[in-house]
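Dropping the structure in here first, questions after.
Missing here: one protein chain of the complex. Every other protein chain is in place.
All chains are identified by letter, namely A and B, in their written order; residue positions are counted from 1 within each chain.
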Amino acid sequence: MSDRRELGKYQPLSYFQLMEVSLRELLVEKGVVTEQAVQTALESVRSRTPERGARVVARAWVDPRYKASLLENGTRAVEHLGLELPATKLVVVENTPAVHNVIVCTLCSCYPRMLLGIPPEWYKSRNYRSRVVREPRAVLAEFGTKIPKRVRIRVHDSTADMRYLVLPMRPKGTEGWSEERLASLVTRDCMIGVSLPKRP
Amino acid sequence: MPQVSKRSGAPSPWPQYPNDLPSEPVRFAPLERVRVRMSAPLGHIRTPFYIRGCSGTIERLCGSFPNPEELAQQRSGLPAQPLYRVRFLQKNVWHGYRGHPADVIEVEIFQHWLEKADTRTRDE
Partner (left out) sequence: MATRRHAPEALIARSHHDMGGRPAGKVKRVEHEAEDWERRVDALMVLLTGVLDGKRQMTVDELRKNIEALGPQAYDRMSYYERWVISITQTMIQHGVITTDELGRKMEEVKARTEDPCRK
């Protein structure tokens, strides 16, 4: 258990770590899962990072027809790029000069994990989940994102089977950039809607 | 298939994510005005408390999916329930809401939590 030993200092398993080991061993003993399957699932979880979402956004920025297909059926469009998106019904919402989108799951932590990976700690927090539906501008300001008064905000509460991705606006001054270079401006937070893409 | 207003950004295919599950009949169309039932039962519920009793408009039909209230109790959740994204004006949801008057909140709500709204109330 390398995650609980630091340089000779012994740390016992926490109650919850003990639970994880016990559960997993029992499930393997009973043939419900195999160690190999757990490893495969672990690798699958590790492989999912925001860079995947950034690729989708960058493609939408350079290709208007792709963007239209993304807004029409997010899952199909993502898979069209060769990115596997199992068990995800993706709804892509577009930022415009008049509209800013932000995503939350007030009831738990629903998030497009199969595309972006594990959601950030703050996304799952009491304070974000409680307040962003009621005072989105104030919460976005806490992220350093100031939304002008004339821009209206759409908050999306991910309560059921859909999962959400914000398509931010392409930053100015990126004319002629390659998709790869554009993708480097797309952060996880701007695909949740609490930030804007990095400036060029 | 009903044409959906492009202004709402909702897709024109109807439903957006179809499947082969046996489903309750679809009752509401995009732009139709609906009200979330003011109900407080027990069990696993995916209709947030803050939106109950509020009125909004159908933004899209997502599709029909097994009822999570039933799935949580180890049951199949079938027949599937139509699931909608419903759009609400924030100023109609929160007392004293401060923001753009056209700010909205969009929530996925299963059909059995919705009823037709009084059409005489103010439009979204």
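The rule is short, and it goes like this: a contact is a pair of C-beta atoms (placed from the backbone, for glycine too) under 8 Å apart; a residue touches a chain by one contact, two chains touch by 3 or more.
Note that this is a predicted model, so its numbers are computed, not measured.
S.K.: May I ask you to name the displayed chains that the omitted chain touches in the full complex?
M.R.: A, B
S.K.: If the hidden chain were put back, which residues of subunit A would touch it?
M.R.: 1-3, 10, 12-13, 16-27, 30, 32-33, 37-38, 40-42, 44-46, 86-87, 104, 106-109, 114, 118, 120-122, 124-134, 139, 142-143, 157
S.K.: List the residues of subunit B that touch the chain left out of this view.
M.R.: 38, 40, 42-45, 48-51, 68, 71-74, 77, 93-94
Just so it is clear, only the chains that are shown with their structure count from here on.
S.K.: In angstrom, rounded to a whole number, how far apart do the mean CA points of subunit A and subunit B lie?
M.R.: 23
S.K.: Help me check something: in the complex, which residues belonging to subunit B touch subunit A?
M.R.: Interface residues on the subunit B side: 9, 11-13, 16-17, 46-48, 50-51, 62-63, 65, 68, 83, 85, 90, 94, 97-100, 102-110.
S.K.: Sort out for me which residues of subunit A touch subunit B in the complex.
M.R.: 71-73, 75, 89, 91, 93-94, 106-107, 133-137, 149-162
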